[in-house]
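The block underneath contains the structure these notes are about, expressed in structure tokens.
With one protein chain withheld, the remaining protein chains of the complex are depicted in position.
Labels run A, B and C following the written order; every chain starts at residue 1.
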Amino acid sequence: MLAAPRSAPAWHVSRWFGTDEPLSLERLRGRIVVLHAFQILCPGCVLRGIPQAQRIAEVFAGAPVQVVGLHTVFEHHEVMRPEALAAFLHEYRVRFPVGVDVPGEPGDPIPRTMRAYGLRGTPSTVLIDAAGAIRAEYFGVHDDLALGAAIGALVTEADGTLTTNQPSVQSERVRCEGGCGPVSDS
Amino acid sequence: MLAAPRSAPAWHVSRWFGTDEPLSLERLRGRIVVLHAFQILCPGCVLRGIPQAQRIAEVFAGAPVQVVGLHTVFEHHEVMRPEALAAFLHEYRVRFPVGVDVPGEPGDPIPRTMRAYGLRGTPSTVLIDAAGAIRAEYFGVHDDLALGAAIGALVTEADGTLTTNQPSVQSERVRCEGGCGPVSDS
Amino acid sequence: MLAAPRSAPAWHVSRWFGTDEPLSLERLRGRIVVLHAFQILCPGCVLRGIPQAQRIAEVFAGAPVQVVGLHTVFEHHEVMRPEALAAFLHEYRVRFPVGVDVPGEPGDPIPRTMRAYGLRGTPSTVLIDAAGAIRAEYFGVHDDLALGAAIGALVTEADGTLTTNQPSVQSERVRCEGGCGPVSDS
Partner (left out) sequence: MLAAPRSAPAWHVSRWFGTDEPLSLERLRGRIVVLHAFQILCPGCVLRGIPQAQRIAEVFAGAPVQVVGLHTVFEHHEVMRPEALAAFLHEYRVRFPVGVDVPGEPGDPIPRTMRAYGLRGTPSTVLIDAAGAIRAEYFGVHDDLALGAAIGALVTEADGTLTTNQPSVQSERVRCEGGCGPVSDS
């Protein structure tokens, strides 16, 4: 599932949200980067992709893993401007930094970073290793177990410490989900 | 999240289902073992734990990962005999091998393997590395991302190839969950 | 969705759980009866049907609606005896009364009430109106909105008061699920 390393193109971002300083692959060297490309009017992104990215940020908060959002608008440009993104990030309480992908060359609806990475659409998730190389790319929402495994593998490869947390948003609770023990454990 | 290795006790199993030959840690050396302890009348096991173990078996089917179930009956012994387990495994289409934990010493409701591993109850999941050492133990259902990460880390540590599949049972489908692309990708 | 009334056959129950006195259609006359036929080793029952029946009992606790479970064992008879059912009801905290359907005539694996109602399998849900007539029968898990509508219709038909509660077990919480209002409601 992890591919041979290929160099990750630089990010072309016109504006950052949720970070005091602009982010770049150079600045994040040494950390596993989970790059999450989305659009605020894409149902699969809003209903599945963004919640998964939020959980990744929360579960791996103590590990050398950085989730970075990228707003790759390739349609409905006029209603997905940065002001709309800002309201979205506020309302959905998105905790990870998000960059606005720079619009494409004249006549190209695909923004520049999305074009450089060859992404097919949204949502897309790109895993970049600690050395700055692309190791996996998923178009559409990927399974949690498989995505977790890839992140765990990259952290281990980089000799990082794999620390994880239980996410705060849980599914519907069922009895003994947290485990049920013997009444008397003599 | 991965602990320092400690030796995994041998399994005491009176009967195996879903495997032609009895399994043991020795026979599984070189593979990551996901030991899943459950009871067929434990709601957290049936509603969450077993489905997660099934997805692990499916997602990591191509990787050096083996899911092994262990029926650790510590209550309602009379109605969770092996015949009831057999019907359960058939009805729920459980695909991984399952062993029946040997009943405890006289007066001890806790079966022998559960006692040897010091498990607190069900469901419990124990991760055993390729060298046969316990590296993690979870009481209750653990988050998919975190559990996947631990498995991915252990496979990488052992120089195994991390191959993963998308599970066949999906959550409720939403539009663009599989990704939506630009109409014209010029 | 509601059919013309047809008389509901009497129940043949060998043992009741969760009620001090045996239940019968006569005793429940005036109330809408939601008869839920299940088996404790049926995945669709345990994962979907029983949780739905529990929610019905909770949501309509203040209305003239009575949920009644019926353990209609038609396979694996030897491991779904009343003792196993008792442990199941205890572990899953089933709050509504449940009757054990009397075994079928010699050579018939189908128990008597299930045979009398012509149920095709489990889970099945039968709606009986306040006059004791069958008005709907569902094989498999039915949609909550549609099932709620049928119950609401029967309560209204009978001039009953439709009181409902929010169920205590909720799905994964999302922001503003409980509603978000204007900061300043001047």
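In this section, a residue touches a chain if its C-beta (ideal position, glycine included) is under 8 Å from a C-beta of that chain, and two chains touch if they have at least 3 such contacts.
In this text, all values refer to a predicted model and were calculated from it rather than measured experimentally.
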Interface partners of the hidden chain - shown chains only, full complex considered: A, B, C
Per the touch definition above, residue among C:6, C:27, C:90 or C:175 touching the missing chain: C:175
Which of C:18, C:103 or C:152 contacts the chain that the document leaves out: C:152
Per the touch definition above, residue among B:17, B:38, B:60 or B:92 touching the missing chain: B:92
Missing-chain contacts mapped onto chain A: 41-43, 46-47, 76, 78-81, 83-84, 87-88, 91-92
Interface with the undisplayed chain - residues on chain B: 91-93, 169-173, 175-176
Residues of chain C in contact with the chain not shown: 1-2, 42-45, 47-48, 55-56, 59-60, 74-75, 107-110, 120-124, 139-153, 155-157, 162-167, 174-186
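Here is the rule we go by: only the chains that are shown with their structure count from here on.
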Inter-chain centre distance, chain A versus chain B - centres from mean C-alpha coordinates, in Å: 28
Computed distance of Cα centres, chain C from chain A, in Å: 43
Interchain centroid distance [CA atoms averaged], chain B/chain C, Å: 33
Contacts with two or more other chains, residues of chain A listed in rising order: 175-176
